[in-house]
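Omission of a single protein chain aside, the complex is shown with its protein chains in their original locations.
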Amino acid sequence: MNAIINLFVNGLSTGVLIFLLASGLTLIFGLMSVLNFAHGSFFVWGAFVGLWLYDLTNHFFVALIGAVLVGMLIGWLVERILIQPVYGNHIRQLLVTLGGMLVLIECIRIFWGSNPLRANMPDWLEGSFQFGGVILIKYRLFILVVGFLIYLLLWIILKKTTIGIMIRAGVDNREAVQALGINIKTVFSFVFLFGAGMAALGGFLLAPYSGIIFADMGMQYAILAFIVVIIGGLGSIPGAAIASIIVGLAGAFTAFYIPDLSLSINMLLLIFILLLKPTGILGEKGRA
Amino acid sequence: MEHILETKQLSVSFGEHHVIQKVNFNVPKGKFISIIGPNGAGKTTLFNLLSGQIPPTEGEIHFKNNNITKLSIAERTRLGMGRSFQQTNIFPELTVLENVRMAVQSTAKDLYSLFPMPAKLRAQQEEAKKLLETVFLQDKSEFLAANLAHGEKRKLEIAMLLALKPELLLLDEPTAGISVEEVPAILKVIENIKSDDKNTIVLIEHKMEMVLHLSDYLVVLFNGELLAEGEPEKIMDDERVQSAYLGGFFHADSK
Amino acid sequence: MLTVNNLETYINQFHILQGVSFDVKQGAITVLFGRNGVGKTTTLRSIMGYNEKTSGSITFNNEELIGLPTHIIAQKGIGYVPEDQAIFSSLTVEETFLLAQTNNKKYGAEKAEWMFELFPDLNRLRQKKTSLLSGGQKQMLAISRAYINSNDLLLIDEPSKGLSPIMVEKLMEALLLIKEKTTILLVEQNFFMASHIGDYFHIMDDGKIVHGGRMEDLRENPDITKKYLGIS
Amino acid sequence: ASSSDDDTIKIGVLASLTGPLEAYGKQTIQGFELGLDYATDGTREVAGKKIVFIQEDTETKTDVAVKKATKLLEEDNVDFLVGSSSSGDTLAVLPLAEEYKKIMVVEPAAADSITGEHFNPYIFRTGRNSSQDAVAGAAAIASEGVRIATLAQDNTYGRDGIAAFIEAAEALGAEIVTEVYANPDSTDFTPNIQQVISEDPEYLFIVWSGSNAPWKQLKDMKVEEQGVKISTAVQDIASLKTMDALVGMEGYSIYYYTLPDNEVNDWLVEEHKKRFNGEVPDLFTAGGMSAAISIVEALKKTEGNVDADKLIETMEGMEFDTPKGTMKFRADDHQALQSLYAIVLENQDGVDHPIPVLIRELDMFETEPPIRNK
Partner (left out) sequence: MIVGLCLFPFINDSRSMLILYTQIFIFAIFAMSFDILLGYTGIVSFGHCMFFGIGAYSAAVTLNTNENSMGFFLLGILIGAVLAVIVSYIVGMLSLRLQSHFYAMLTLGFAELFHVIAEKWRSLTRGGEGFTFRVPEFLSDRLTFYYVALISLVLIYILLRLFTTSSVGKVLRAISQNEQRVEALGFKVLHYKLISSIVAGVVAAYSGALYVITLRFVDPSVFSIEITLDALLMTMIGGVGTLIGPILGSASVEFFQHYLSQLGKTIPIFERWTLFLGLLYIIVILGFPKGIVGTIKSRTQRKITPKNKDLPM
């Protein structure tokens, strides 16, 4: 029973962490339909910059804000230089951002070397609560809270403003949106930058979760993020959240009960869900 | 009279919205039928059901005495049913000629030949060129279809449909967007198909003068139901049709 | 209010517009006629700033438009109904209306309500994905969208295409009502409709304006209609 | 390309200079260079012949490794190959050594099969193999009746390491209560850790390499508080910096600059600090140096003769002094027997990472692995 509670709580919070990693991607890929392979490098930059700032200032929130700002800056550059010429063309987006990823990751190596670094965190987040056999890791509880707040933020932005509508319309037909007096270029830049900031935040929060950060971690988490955005249903924030939690819980329970499946569980989930519901859990027909 | 196409209690609904409701629609072979009805009445949806773009929620479709309700789009086309689309539906990155050639090719026997056969290709090419002439697009045959003006795309659409040599043609507003002076020519093309008695045509059109000029029989669709059907004159005098569809201006229009 | 002077436009290497000149008078409906492919749509698109290789001059309320980006042109008060409607297929009707208001905070909501009244179909389908609308409904949506958004001038490309006679009639009424508030430049193949509601006209051929004048003159002058429009 | 000068001996060194293992590659190269200088007293000459070495980056990609090795063998006409940082790259290159009849000194790739089923006579290995690791790991914790759980990455490195460990530990009378394998890319290792805890073992033995490591989550899950002692290999200094959650842990080390006590090591530490502004040698620096020493010593014995058969004969059973003490190429499978170190991790003032403190040296006979190339 204790084991099950532990598995559940840990799986849940891993799911929420995955949602944090994927939240930026729900905007950039899910909504704007930009296949951004460099997304993983936003995590990595967020993690490294955040950690560096934290070690420098010893203020968790200063580091957090710094990481997000740097993520936004990089996102802005990437959008300006790499993405703008290739809107609407997925394959070229993928390759150009692949190049971008190589550059961004090499820059990490240049600044911070190629060894993994230990991720520190403030004392108040360190350690765990123990109730008999049930162990609740403080940081994971913190992740649960942050994840919920981020979900709320996204939800409010997309429901209560017309930004979401603008982007979807812009993806459908760029020209026609401009004819409504909307500077779609700026809107896209802004959303991309925002998404990159979210990714950097995700990376920053990921760091203390595993305790170690390294230049190559981007790719593997980016693929995970793509998976949850896809199986959640493109453009659906609740879908991505549900998918993230499914992935987190499934990972925890298979690792415990059917360890032989744990290498392939994410891919099996992906295949299973897409075959069952070809547009993802909350995906609508006709949006791809 | 022999019916080439029959529908039985054909219905489709999207959620709460019943777009086609228990339609029994019979098309006599060799005739020219026009479907009229207000915007949103379900005309295009009816075509979509007939050609297999969407499955019906209920009812059956019979074509040439086959129950085709469950057949795929491609299978229906190969049985001899062809349609044009209301929203232009072409291959944008192929040339105009290649667009038509694709349609010609689909009538060939060996659909899956993995190696090129130049002689056959040339023959198809020639046939495609002829078809382009009938719709006055021969000068643009090497243009990418995407670069055509709107009206020109509509003509291309018609040429592609003709290439299929269907026994039953479903035309969804073929002349929308074609300039006034060229409409008669397109009309000619359509009339020519009809003059050959083997073919059956179902036309959706809002241009009443054209409908009256061409049709043997009119069907009025309203809110997904058959509101009226019969000889054109009879329909034109039907009050319900006038108020739902034609409006007061019409007589001025058709002068 | 809008003056187009010696407008030349290239698309890729093709010289599509070869010196188009005409003007649009405030508070009136001006109709642009012409065969398929003569460049009517290209003219409207050039006004909207979609074509990069454009020269000559387009002045709107004495401001030069050439060289401005599309959204600025739109913000100056010009609305556009493209011939393929270019509806946003992943939005609902209501969302499209909301979007159209972003640039017109002042009157947008009011205009949106009026459009719902004018086109009850759209009101009924408020929550529907626009990709599911019928052809005619899409047309209404595109017109509403442009009208809600703009204040001074509407460029409308073949609106009657695909509309039922009764809808054409309604559209004519609607356009006449809209004309009270907004100037209209209309591209139209439906001569009956255009000649009924238009005040001025221009005829295009081969990338140029070949004739123009007041609509009454056109109606009373079968020679011209015959010569340029092939109508007798 | 010209055939090699009669009075030059060329050595091609393959290492990962980019990619995930680049830190290892750089250590090997630096160590190798130091080793050449040490063994030739800075002359880089042996038996009147000049020694030059050419380094190539395998990028940790097998196809690149093969391409680079072929280039070294065919264009540079090298007399020896050395490398590489990854077992995959090394395995891919092994047959080339045989095809071109050149000695290859494997360093630091650890897969058993290199001197096991994929062995060929041209292969010598100065690096320790996974079985030696396992024996050392077992020696550090296993004894009669001890209950041990294992945790490893679900890949060959992890699985083979555990298999060898179990063999060694059971030989010492320990009881293995559970084997847990985790997806190495996982975000969350707590379920795997949970599985370990459920078995309530005395020790948890871990085989792990790579950046995404579970150290922090072991601490978060209060493994030690629940009475489970953790044991694993300590790796390079960079990863020690990430292991502070494991202070107090008893395990083993392949090399840490304070552990060996011999002259070669003293020279290495001093010279390394001199050359690389004060930095100390790291995990595989000693290995790179050992590889160089083994080659030079063999050449001394053959008097500069690079004929492979002659060299094989010379090197089989050869003993040579390295920073890790004396090593010996076992004649059967050409694996260098060597010392490993049982350690405990402790914090030390002024050092920004926990350091391994020697419990005792496990000598080369104690860590002798089974012969697997037959």
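Think of it as A, B, C and D in the order they're written, each chain with its own count starting at 1.
Rule of thumb we're sticking to: a residue touches a chain if its C-beta (ideal position, glycine included) is under 8 Å from a C-beta of that chain, and two chains touch if they have at least 3 such contacts.
Since we're looking at a predicted model, the values are computed, not measured.
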Of B:Gln9, B:Asn24 or B:Ser72, the residue in touch with the unshown chain: B:Ser72
Touching the absent chain when the full complex is considered, from A:Ile5, A:Leu73 or A:Val86: A:Val86
Given B:Asn24, B:Asn66 or B:Asn89, the one touching the chain that is not displayed: B:Asn89
Contact residue for the chain not shown (choose from D:Lys67, D:Lys273 or D:Arg372): D:Lys67
Contacts of subunit D with the absent chain, listed as residue ranges: 1, 17-18, 55-57, 59, 61-64, 66-68, 70-71, 73-75, 87-88, 91-92, 94-95, 99, 111, 113, 118, 154-157, 159-160
On subunit A, residues whose C-beta touches the chain left out of the figure: 81-82, 85-86, 90-92, 94-96, 98-103, 105-107, 109-110, 223, 226-227, 230, 234, 260, 263-264, 267-268, 270-271, 274-275, 278-280, 288
On subunit B, residues whose C-beta touches the chain left out of the figure: 51, 53, 72-75, 77-78, 83, 85, 89-94, 98, 101-103, 105-108, 110-117, 120-121, 140, 143, 160, 164
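Please note the rule applied: only the chains that are shown with their structure count from here on.
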Chain occupying the middle, per Cα centroid: A
A-D against A-C, pair bridged by the larger set of C-beta contacts: A-D
Intercentroid distance (Cα basis), subunit D paired with subunit B, Å: 75
Between subunit A and subunit C, centroid-to-centroid distance (C-alpha), Å: 44
Per-residue overlap in subunit C, given as positions that touch at least 2 other chains: none
Category of the chain touch graph - line, ring, star, complete, other: line
Residue ranges of subunit C in contact with subunit A within the complex: 48, 50, 69-72, 74-75, 79-80, 82, 86-91, 95-96, 98-100, 102-104, 129, 131, 145-146, 149-150
Subunit C residues touching subunit B - in the complex, by the definition given at the top: 11, 34-37, 41, 83-84, 121, 128, 132-137, 139-140, 158, 161-170, 172, 189-192, 229-231
Subunit A residues within the subunit C interface of the complex: 162, 165-166, 168-169, 171-173, 175-184, 286-287
